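Note that one protein chain is taken out, while the other chains of the complex remain in position.
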Amino acid sequence: MEACKKIIGLLNTVKEKNPLVHHLTNYVTVNDCANITLAIGASPVMADDINEVTDMVSLASSLVINIGTLNERTVESMLAAGKRANELNIPIIIDPVGAGATAYRTETAKRLMDELEIAVIRGNLSEIKTLYGIKAQTKGVDSSEDISSSQDELENAKELAVDFAKKINTVIAITGVIDIITDGRTLYTVENGHKIMSKVTGTGCMCTSLIGSYLGARENNLLAALSGVVSMGIAGEIAYENLSGNYGGTGSLKVGILDVIFNLNEEVIMKRGKINEECCKL
Amino acid sequence: MEACKKIIGLLNTVKEKNPLVHHLTNYVTVNDCANITLAIGASPVMADDINEVTDMVSLASSLVINIGTLNERTVESMLAAGKRANELNIPIIIDPVGAGATAYRTETAKRLMDELEIAVIRGNLSEIKTLYGIKAQTKGVDSSEDISSSQDELENAKELAVDFAKKINTVIAITGVIDIITDGRTLYTVENGHKIMSKVTGTGCMCTSLIGSYLGARENNLLAALSGVVSMGIAGEIAYENLSGNYGGTGSLKVGILDVIFNLNEEVIMKRGKINEECCKL
Partner (left out) sequence: MEACKKIIGLLNTVKEKNPLVHHLTNYVTVNDCANITLAIGASPVMADDINEVTDMVSLASSLVINIGTLNERTVESMLAAGKRANELNIPIIIDPVGAGATAYRTETAKRLMDELEIAVIRGNLSEIKTLYGIKAQTKGVDSSEDISSSQDELENAKELAVDFAKKINTVIAITGVIDIITDGRTLYTVENGHKIMSKVTGTGCMCTSLIGSYLGARENNLLAALSGVVSMGIAGEIAYENLSGNYGGTGSLKVGILDVIFNLNEEVIMKRGKINEECCKL
């Protein structure tokens, strides 16, 4: 309940401040990322040319770097934008899409981690394991591993997240059936969402854009990550419940997710948020 | 009423001629631009490589240049396509997305204006002010200024539009709460639309693609600009009215806008069009 109230507070701040969220992201889900950023109450801008990224990020309240369709040109822009963001204390979230699938993705994600100070990293378990340095099983950009309900696996994933967060002083968000969000001191698990969400491309990217939007309020990185994850989970589960008839499917689900985020409010968050908070072991 | 009838006439011509509209546009809203071009009755083609843009534009009835996610490679292609379009008297519409936000966008938009003969420029007030040479307040790609109901501001914006249109011999369309469209001799204000449209990415880009589609009928640039702006406004307000229940939001709104444009007809335009026409002061 306490966590839900904090999320509501941050949501209201986003709606009030309407922060500009600069995205360097992929061309697959970019439209959905822009629309979900608008729906939550922030303002997206997509710009990736080296001639303008440092200017653009200077106007922004947060920076989203998503490597979903990275290439040599945009990787340079990501680094340039990130460095400028660091100079101006603009928080950065990285979405290491497909890290582990190819050496180029893994190396680029690591390079971004090494050269930039990152506020939040959000990925699936495979991607986070890869960045942490464990050889992970990946399948393209989808995790082929998940945090199952097995208590052991969940505990292992939590430990990994906490250790990683401490080591690089960054909030780590691992999303899956159960989501883990931690800054190394406090750890949240979230049980919102529905498995059908994995059948819509970009639910991970959209979650990252939501976290980017919350980061733009410039209050608390851990709370921003939690807020994005909970918002996305609630949107997915309500959108799923609203699918009607024989032909409700993933087309309608995506539309519904944007609709729910646009209408997200105190009542929905208080009623729906399934958040567990714990202190991390030292 | 007179203006509405002309729009209906032009809409019918578009549906009859099915003009090919070559787009060099951004990767954020490109899918919506293609779909709205099809929905109004034209035919979109997106091609941006320097090896083919002059060939492609030669087949087209109009050219849309949108700098939403410009880069060095595509800017060269925009100029090449534009020059070929000028040689062949194919009308060009420019959407100077984010002009004023970064020097690169401002300079590119001005370069396009300087090197090409443009039929129509459509932008928000910040973008048009920037191109006109007034330092404007911008926030990423969204206007942070708008034409409010204040009579003074509206008059100032009209004067600017008229003067700009005369100076560069181009139709200027400023879209916002009240839209202004002028060729420097006749000025239209349009009060269709709904403020929720600003919460869907690409409503500006889609309006530009609609104008591009109407330009493809090759009748009258001013009427094409007016037709695009009125069509988009009507689509937004009907789509808003059709949102149903607790979770109608911006996901459904975008789908609805395309649906309305697909069904746009004489009856709807006559009933909905809120257009005021005036002669420009010399």
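Quick notes on this one:
As written, the chains take the letters A and B, and residue 1 is the first residue of each chain.
As a convention for this text, a residue touches a chain if its C-beta (ideal position, glycine included) is under 8 Å from a C-beta of that chain, and two chains touch if they have at least 3 such contacts.
None of these values were measured; they are calculated from a predicted model.
One of A:184, A:202 or A:233 touches the chain omitted from the figure, and that residue is A:202. On the side of subunit B, the interface with the absent chain consists of residues 20, 22, 27, 30-31, 34-35, 38-39, 43-49, 51-52, 55-56, 59-60, 73, 238-239, 242, 254-263, using the contact rule stated above.
Take subunit A: the residues that touch the chain left off the picture are 26-29, 31-32, 68-72, 98, 101-105, 139-142, 198-202, 246-252, 254-255.
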